[in-house]
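Note that one protein chain of the assembly has been removed; the remaining protein chains are unaltered in position.
Labels run A and B following the written order; every chain starts at residue 1.
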């Protein structure tokens, strides 16, 4: 069993869910009506934060689980926590201004790439 | 093995696939040419239905499977069926008017939150 990775998965989902709720709140605040997805920079940034988080989910979650299964539950979960922290930093920065989205993006990208590269190395090692 | 959860996963994917086909059909009907993603309210609602279903997939699927693994295949699958029903109600309502998207959204959100909360509780219980 991979309890720590399961826990980090549920926390990552919860944070992603929060970015979705934030889009609804930005809609109300800026007056952009559904189904429109543009019309106010604050709304568009909130939407891009959610979308970017969504865009990375199919990279993060499979890499996290393959790392956990092939290497270590605890290390996978630890790197997963770094990914969530990067996502929170990205959320705070991008909410203020598009130019401030870099550091958080970099942290989460490094964490995701570490999970991916670790899993790839471990899978290849098992096959040879 | 988790046969019922596997079956519900494949049915959920099939319904999500149907929302994608519906976007293509709305494109033809409204004359919005690729790669444009706006230009006619009917097309935009069809696109938002697909997008919203996509946005919930990384919440629904991991929560469904963690619930199935940590608690019960049959209960997970049952709640998963409720999620699909909520998605169908959302599809029908939102296709008619943006104002009618509420009830279906609420049903699928409750089902997803139930899966998430159940999985979280079960994971935490195993760790303590």
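Please note the rule applied: a contact is a pair of C-beta atoms (placed from the backbone, for glycine too) under 8 Å apart; a residue touches a chain by one contact, two chains touch by 3 or more.
Given the structure is predicted, the values throughout are model-derived calculations rather than measurements.
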- Message: From the list B:7, B:75, B:88 or B:124, pick the residue that touches the absent chain.
- Response: B:7
- Item | Footprint left on chain A by the chain that the document does not show | 37-38, 41, 44-45, 47-48, 54-55, 58-59, 62-63, 66, 70, 98, 101, 116, 119-120, 123-124, 126-127
- Touch rule applied to chain B and the missing chain gives residues 1, 3-4, 6-7, 9-10, 13-14, 16-17, 20, 33-38, 50, 54, 57-58, 61
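Note that only the chains that are shown with their structure count from here on.
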- Query: If you fit chain A onto chain B using the CA atoms, what's the rotation angle, as a multiple of 5 degrees?
  - Reply: 120
- Query: What whole-number Å value describes the gap between the mean CA coordinates of chain A and chain B?
  - Reply: 19
